[in-house]
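One protein chain omitted, others in place.
Labels run A and B following the written order; every chain starts at residue 1.
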Amino acid sequence: MQQSFDLRRFVNRDANLFQLFVVTALIFVLMTALNPDKFLRIYNFESMSFIAPELGLLSIAMMLSMLTGGIDLSLVGIANLSGILAGLFFHAMGGEHGPGLANLPLGWVAVGVAITIGTGLLAGAVNGLLITKLHITPMLATIGSAQIYVGLSLVLTGGPAVVGFPGWWDAIGNARVLGIALPLVLFLVLAGLVALVLTRTPLGIDLFLIGSGSKAARFAGIRMDRAVFASYVAGGVLASIAGILLSGRVNAAKADYGTTYVLEAILISVLGGTNPSGGKATVLGVAVALLGLMMLSSGFQLLRFSNFLVDFIWGAFLLIVIAINAIRSRTR
Amino acid sequence: MRRPPRFSNGSYRMPPPLIELRHVSKHFAGVKALDDVSLSIAPGEIHCLAGENGSGKSTIIKVISGVYQPDGGEILIDGASVHALTPISAIAHGVQVIFQDFSLFGNLTVAENLALSTELRERRNVVSWRHVRAVAEEAVSRLGVHLDLDADLDRLPTSGRQLVAIARALMSDARLLIMDEPTTALTSKEVEALFTLVRDIQSRGISIVFVSHKMREMLEISERITVLRNGRVVGGGPTREWNETSITRAMTGHDLSREPYRWTKPAGEVTPRLEIKDLGVPGLYSGANLTVYPGEIVGLSGLLGAGRTEFALTLFGMQPSYHGSIRIDGKEVRLASVQDAIAQGIVYVPEDRLGEGLFLNQTINRNLLASSYGDLARYGFIDFTQARARATAMIEGMQIVTPTGERPVIELSGGNQQRVVIGRWLMNDARILVLNGPTVGVDVGSKAGIHHKIHDLAVTHGIAVLMISDDVPELVGNCSRIVLMHRGRFTEDLSTSEVTEAMVADKLKALV
Partner (left out) sequence: MSALLRRSETVIFLVLVAAIVVIGLIRPEAWELANLFSLLRANVITGIMALGVLTVMISGGFDVSFPYFAMAAMYITLLGMLATGYSGVVLPFIVATLIGLLLGVLNGFLVYYLRMIPLIATLGSGAMVRGFLLGAIGTANINIDRMPPALIKFASLHLVKLTEPDGTTIELSAMVLIYLALALVVHLVLNHTMIGRGVFAVGGDREAARRAGFDVRRITYFIYCLAGALAGFAGLLYVSMSWLANPRDLAGSELDVIAAVVLGGASIFGGRGSVLGTMLGVFMLVLVNNSLIILHVSTTWQRVAVGAIIIVATGVTAWRDRKRAAYRKQTA
């Protein structure tokens, strides 16, 4: 598309997105002001860049499910299950701990990656089938499937974490590429890919249309089942990659890691402009929302706020932003 | 009819109009919705408010029912000026509006729906189900109909729900009943039943205002007419002084030529575009036989539920479990999915334009291109330049009135929206065009335009057209043949060169 970047058109086209940019910029300013010495440190942003991507991938997966008017509440369950399956595989190959595990060759680690992504594919496919073939409404289908994935995780581990992953695996969560955190690179690449598919391919546009009007989409001859199924499979894969990042970063996988991630992914997705009823979403919005919220929590953590208070702030932030949107659209 | 009151000297005086608007005007953000509107409705009168979309009909309803306050002029009820009418005070004056969606609750029972406004009015806190039942039975007997009070409302067909809406309205000492496009979802038989009911209500001294664009019905049921155009009253008076032509002229401001479309079968062997033999779907319809030639327009009508839509949907691949044979251009095809149908060049324009035809929060271009993105993709990516070019060309070709294709489709008028839906399909080499209610909710002026477009498609592109409609003039004016369906079977095949509109209308009414 030949289109020069027109600031005014950008602003007008999505006032909410622009507002989000402004808000994020304000957060940056505020956090810097509150923590003059510590916030602007490279170290601070670096650690953000290692932690944020897993939540970012989950948020994009959540965005995909909301795009067609559904929701995927099983994403964290998929992430954890994937990590656990890989971990158990590695333990089987290299022992429960020690150099045998830590030095597992790249080949085996690659198999582990394949297992993880395969799990995400399968789990996403199950979600997709429940929704498109059994016609179970997405919220209920993924509540049910979440229980199953979490349940399987519990059965496989008995409860405790699977501790100890190979060095190569941990590198995925902790290494750098040209000085940038590898997780961040992965996130940017995958986010870009999703954005590309959503805006430039028939499948992507179909998802928007399905979310805009499922009846009309049917009558327009859009292959709804295929598109929706694909979006949930994609979500599952993204979730499993998030699982890789998470387990690689903390060197462990557990059935109940990241329980708050589901709600946070919903918050980020909605804050990023996704309409939960479908038909409206942008990857850029989700990314900006992620950035804003990460800066917010980082800043408050630096202020020695309890981790739990960050929850409070996220909740309050979401409500305030939506409230502003609501009030603005009233006065228009 | 109530007797007018006597003067003290014994003579009669005409009672004041029930409701009178004098020089009422209303604007919204600079747009004049009503401009110096004056009209009056007498007690016990059936009055029709005629006009196209945007003529001010719905604004008048909202002014009379207190939802809007006029910016100028005055409203008189029973001859006395009323200030600052609110919905509650309008109801207190006896004004009841029945909107097109009936404002009923599908998840509640019929009885509860009937009693609801009474319960609310009486400001009860505790619900006595015996009382609810008593109110419901009273409502039903007042109307003189029979309804299953215990059924969930959404089990009732549209005509049943309309009865519930009317019954509920009559429960609150209504003196004026305003009905907004009441016959849209009704079959001819049900319309007759409604008219009988309306006349009965009239005999109790209640006035009825019919807001409609269906001229035959307006002429049949109403005693007086007021015609609106662009927020102004452009004509009014006793209905017997009007006919279809004069109403149309007043509503649109110009005459509309109505040359019927006549197609003749060309000489020699011509392969039918569509040949259907013994088509059926268990439980829905059976034994359907139909032949349509290129360039021919065939009409399909009958009662709702006769199977017409299901038959049409079979052609569009939405009833994959059909039996029977379908031949297109002589070749036998199997239509097991919408994609199969589209691949065969069969396209379908649904009756619910807003819900099934359009993506309301998307642009005109997106709506036009919705079915074409697959074709526009090179190596998986959409060629947007070509896409936009195609969309622009289609906007021109379909004569869609809009400054640019990037506007939201919801801004368009009904007629233009319909053109978008049709236009979408024409991007894909349609060979058979199935239209379900093509001009429902479309202004009289736009109707003719759409009909011209359909003729054009049939003639220049040789498309075979199947038109499902309840609008007899539309059927007779466009189709060379009209097929009637009844209870799942094709019952008649009429050639329009041999029948008149009146004959067709009678045949439809005769279907039980």
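Following the convention adopted for this analysis, a residue touches a chain if its C-beta (ideal position, glycine included) is under 8 Å from a C-beta of that chain, and two chains touch if they have at least 3 such contacts.
Model, not experiment: these values are computed from the prediction.
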item: Chains shown that the absent chain touches, full complex; value: A, B
item: Residue among A:30, A:136, A:163 or A:250 touching the omitted chain; value: A:136
item: Options A:267, A:281 or A:294, residue touching the unrepresented chain; value: A:267
item: Where the missing chain touches subunit B, by residue; value: 87-88, 99, 101, 103-108, 112, 116-117, 119-121, 124-127, 129, 155, 157, 283-284, 304-305
item: Subunit A residues that touch the omitted chain in the full complex; value: 73, 130, 134-137, 139-141, 143-152, 154-155, 158-159, 259, 263, 266-267, 270, 276-277, 305-316, 318-319, 322-323, 326-327
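As a convention for this text, only the chains that are shown with their structure count from here on.
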item: Cα-centroid distance, subunit A relative to subunit B, in whole angstrom; value: 46
item: Subunit A to subunit B touching residues, read off their complex; value: 1-2, 200-202, 205-206, 208-209, 212-213, 215-223, 279-280
item: Touch list for subunit B against partner subunit A, complex; value: 338-339, 341-342, 348, 350, 352, 355-362, 366, 370-371, 373-374, 376-377, 380-382, 384-385, 424
